[in-house]
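Just one protein chain is left out here, and the rest sit where they should.
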Amino acid sequence: MEIFEIVTYFVLLLLITTAVRVVTTSNVIHAAISLVFTLALTSVLFLLLSTEFVALVLVLVYIGAVIVLFLFGIMITRAPLGKNAELDNDKNKKLGAAIAGSIFLLFSYILVNGFDGEVVITSGSSTELLGEILLSRFVFPFELVSFILLAALIGGITLARKDEALIDEDQV
Amino acid sequence: MVNFTSTIFAEGELIYTDGGLLAQYAWLLVLLPFVAALIITFMGKYLPLKGAEVALATIGLIFLYSSALMYAHITSGVVNEFFINVGSIGVFDIEFGWVVDGLSIMMYFVVGTVALLVFIYATNYMEGEIRYTFFFTSLTLFAGSMLVLVSSPTLIQILIGWELVGVCSYLLIGHYWEKKDNSSAAMKAFITNKIADVGLMIGIIILALNTGTLRISEILYQATHEYEKLSSVAFIAAILLFIGAMGKSAQFPLHVWLPDAMAGPTPVSALMHAATMVTAGVYLLARMFPFYKSMAPDALDIVMLFGVITLLAAGLIAVVQDDLKKVLAYSTVSQLGYMVAAIGSGAYTAALFHLWTHAFFKALLFLGAGSVIHAVHSNSMLEMGGLRKVMPKTFATFIIGTVALAGLPPFAGFFSKDEILASFNHEGEITFFFIAVLGAFITAFYMTRAVSLTFLGEYRGHGHPHESHNLMTTPLLALSVFAIASGWVNIPGVYTGFTDWVTTRKNKIVEYHPESFDLFALSSGLLAGLLGIALGYYLYQLQGSAETGDDKIKIQPIWSVLENKYYLDDFYFNYVIDPVKINISRAVDKFNTNVIDRFVNGFGQIASLLGGIVYNNFDQNGIDKLLNMSSSGTDSFGGKVKLLQTGKTQQYLMLFLGGVVTISLLILFII
Partner (left out) sequence: MIVQPVLVVAAALFSLGIYGILVRRNAVMVLLSIELILNSVNINFIMFDTMLADVMMQGQIFTIFIITIAAAEVGIGLAIVLMLFRNRQTANINEFDLMKW
């Protein structure tokens, strides 16, 4: 086994651990932080797969913005901080586990049956090529996505605004 | 149609014709009354005389036709019979038809004459009475039925006519059926006749079976010429036929209906129970006389015995009656006894002669009694008296009738009664002769008693009697003429036309014809009659009983026995009617209610039970439950399904994902 594989296995192992931590911990903050670690490890995995741009985007956008947003959300909604056992719906645990387990088995079966072998990773940076394709071939979805971001932005602001502010605005 | 042509019998010669057109159309005599009855039924109410004119016209036509027939018969003799075949049962042909021979023509004339006079009388007597139109319908029907009877050439038609007159008698006796007594009397007449008719029917059946035919003339021919077929059953058949005659002609002990039949209106009593219906029995015996004479002489002895018993017993009861019509009724029974006894002694002509004269003077007496009753408004002689002053015509005609009945010359009854006595004497029946003489004495006695109590003395009632209307007195006068003159047609040694008339028939009559008066019989009868009148006059008039209405000769206990009619009615009620009514009828009724009705009701109960079972189990529990279950099932199912909608997103998601996994598994592995 190459060092490369060992590192990959290690990353995967950590990935699973942290993901498990996300959904099972009873501390909300711990769940958010575990998600950070999961995303970080995912980024490492991407780097190993020689797609550095996506890895960097992941880190920047996901960890940098989304998780922060999550933390803000936790704070604002006064999620119970600290360890408490009231975070899970006990009723749903068994059934949820069963469904999750069956989905896992199903997917792994499909994927394992579908794909096999090893791949050769082309070394070298693909960022240049990616930027070219993104802005030439996929420029249309790119622009649309920016519109979606705009809509989300406006929608978020509108939803989260306090009503008095709206009234104030009218009076002004 | 079979047409009888002249045949010469072996013994002697009878000269007659076939009657020509008059005989051929004699069926009109029979048919007209029925047509008239129909007309009166449907149109009588709207006619000016309420149907009486139709009846009078019809009976007038019958009178004229029968007179014409009588004239033809007197002058040239008519013997004929006609048959109409209406079908056959086995070997027997059912035939109706009409006979024109001496016996029938005599009966036609009697019926026609008496009926005409009674009808005229009834138009006034029944004026204002209830059911006037129906009364004339019934009377006309009766006239028709009697003509059916006396014109019948077959035993079947005699039976039909017999029953028809029974029905008409029932209708007419029960005319005032609003009173229970009257309807009971009608029922009594009908049922007593019906009991006797059993004998008649069985007798007819026996005769028909043994001779192979229903035609009377042929039966009589076989009885007189071919003796083998009937010899074994002749006596039984003769007795049975006589039982039938006993019922109709009120012989002892089946006479009980006749006095009670006086509950009917007086014209009915005059026509039916004096002149015509009650003579049907005598007519039957006379019609079958050759059979009796040649094949069943022992039966004739029994007939004579019953006739004599009847005449004596009835005569005795007549003495104690206070009701005028009942006196006449018992008198009729007694005179019928004379007729039957005469037939029994072999005196065919004497019996028919007495029938002939009796019809006229008894009808006269009844109509006279009706006139009296109409004036006094009561039947009881105790409330009468002294009516000779206010009702002279009625009185005179009544006296004529009485004397005729008592048998004094030159009135009609003398000749006929004398012939009967002569016949007894000739046959050597001395006992019966003396009983008949005693009967004549009693007859004269009670008639004189009746006359004294009714017409002589002083009036004991409370009303204002007056002479009756001309329509009532004129028939009385006409009948009194007949009462006087009808006896002159058969004077032995002088003129015996009547004998010739009634013996002119298809089957020869063998009997004794007296050449002259039998002096012994004549003197005995005359003496008896005079004595009776004298004693009656003495006791009632001279002793003053007429004023007080007191019966001077009440000799107990004979009087009470006679008043109770020999306790015969009680006997019948206790030993004949009550056992049937109380025991048999009740038992049958109990059987009907408990067994038959229960059986039928059981079916109903079973059906309702089954229905209940089906309703409860199949309908209510089964089908209804099914329907209810479908709706409640849907309801509960919906109620359970709605619980899926919890509003909790996670549960929705779980369901969704579960479905996804299931379908993917299905697609992957099964399909």
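As written, the chain order gives the labels A and B, with residue 1 at the start of each chain.
One rule holds in what follows: a contact is a pair of C-beta atoms (placed from the backbone, for glycine too) under 8 Å apart; a residue touches a chain by one contact, two chains touch by 3 or more.
Every value quoted in this text rests on a predicted model; they were computed, and no experiment measured them.
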| item | value |
| --- | --- |
| Where the missing chain touches subunit B, by residue | 642-643, 645-650, 653-654, 657 |
| Absent-chain interface as seen on subunit A, which is shown | 4-5, 8-9, 12, 15-16, 19-20, 22-23, 28, 31-32, 35, 38-39, 42, 45-46, 48-51, 53-54, 57-58, 61-62, 65-66, 69-70, 72-74, 76-79, 86-89, 92-93, 95-97, 99-101, 103-104, 107-108, 111-112, 115-122, 126, 129-130, 133-134, 137-138, 141, 145, 148-149, 151-153, 155-156, 159-160 |
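Rule of thumb we're sticking to: only the chains that are shown with their structure count from here on.
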| item | value |
| --- | --- |
| Of all residues in subunit A, those that touch subunit B in their complex | 89, 92, 95-96, 99, 102-103, 106, 109-110 |
| List of subunit B residues in touch with subunit A within their complex | 650-651, 654, 657-658, 660-661, 664-665, 668 |
